[in-house]
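Removed: one protein chain of the complex. Kept in place: all other protein chains.
Then we have chain A:
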Amino acid sequence: MTVLRAEGLGKKYKRRWALAGCSIDIEAGHVTGLVGPNGAGKSTLLNLAAGMLEPTTGTIEVCGGVPGSGPDQLAKVGYVAQSTPVYTALTVEEHLRLGAHLNPGWDEKLAQRRVERIGLDPKQQAGKLSGGQRAQLALTLGIAKRPELLLLDEPVAALDPLARREFLSDLMESVAEHGVSVVLSSHLVADLERVCDHMIVLVDSQVRIIGDVEDLRATHHRLSGPRRDLDTLPSDQQVISASHTDRQTTVVVRTDGPILDPSWTVGQLTLEDLVLEYMSNPVTARPALEVLR
């Protein structure tokens, strides 16, 4: 089952395209990481999926419906916005009350249990919570409405490393417990690597790559060897990036097949390296050697 399907999705703000020609398909049951530099369109994509924005071009379908189209649709999607806003004047308890009042599918037990486990004081005003606690409260609101899809926009951006890890492991527990699909964005691959099984890399408002994390790892190779022209590579090897010294050539390629050329030394890439290669090399076409020198 598809929880999120976008076709030719684009969003234009005044003159600038924040997202363009975005076509993605996310299956249910996955934790998908949305990664890209600041301003790449991550928030725009999530906002479109939550129905906070309307697309300029193309279509987006979430859990089988148009985002934000009605109470039923809203009930299916949980959304924790960037910088995890909460009502500063309301207490933790009142936030749960808000959730209970506004969501027919509200899971009060789950909410109570989470608040207890995180160690939030129910009488505490949300404005006085730490960044990590606030993020946890926002996540609690998102999870306890029991959505099919949970969208998280840079939920850990403002947190320190410890709070970051706690938040993410806690998120993973909830995901495992309730089988909710998740799309979360971050500009740090390290955050996502721990929790995601799928990855979307957005660069310059376009989707650069999308796929299963294991597949991505298995199909990308760093090849180094004597200097050579990239045109001599087999046609099933897609060059992601290349660099040359006087004697040596290093390329990152994507291929489903094995690397048979014995002149290459084959190295594996970490997910972070892989994403960075995509981010720093926005051109997909196989570049000529001269141009890169």
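To be clear about the criterion, a residue touches a chain if its C-beta (ideal position, glycine included) is under 8 Å from a C-beta of that chain, and two chains touch if they have at least 3 such contacts; residues count from 1.
Note that in this section contacts and distances are computed from a predicted model.
Asker: What name does the UniProt record list for the absent chain among "ABC-2 family transporter", "ABC transmembrane type-1 domain-containing protein", "Phosphoribosylformylglycinamidine synthase subunit PurS" or "Heme exporter protein B"?
Answerer: "ABC-2 family transporter"
Asker: Could you tell me which of A:Gly8, A:Gly29 or A:Pro85 touches the chain that is not displayed?
Answerer: From the options A:Gly8, A:Gly29 or A:Pro85, the contact with the absent chain belongs to A:Pro85.
Asker: Which one, A:Arg97, A:Arg165, A:His187 or A:Arg217, makes contact with the chain that was left out?
Answerer: Candidates A:Arg97, A:Arg165, A:His187 or A:Arg217; residue touching the omitted chain: A:Arg97.
Asker: Could you tell which one of A:Gly8, A:Gly29, A:Gly105 or A:Gly179 touches the chain left off the display?
Answerer: Considering the complete complex, A:Gly105 is the one touching the chain left out.
Asker: Quickly run down the residues of chain A that touch the omitted chain.
Answerer: 50-52, 54, 68, 70-72, 74-75, 77-79, 81-83, 85-90, 94, 97-99, 101-105, 138, 141-142, 145
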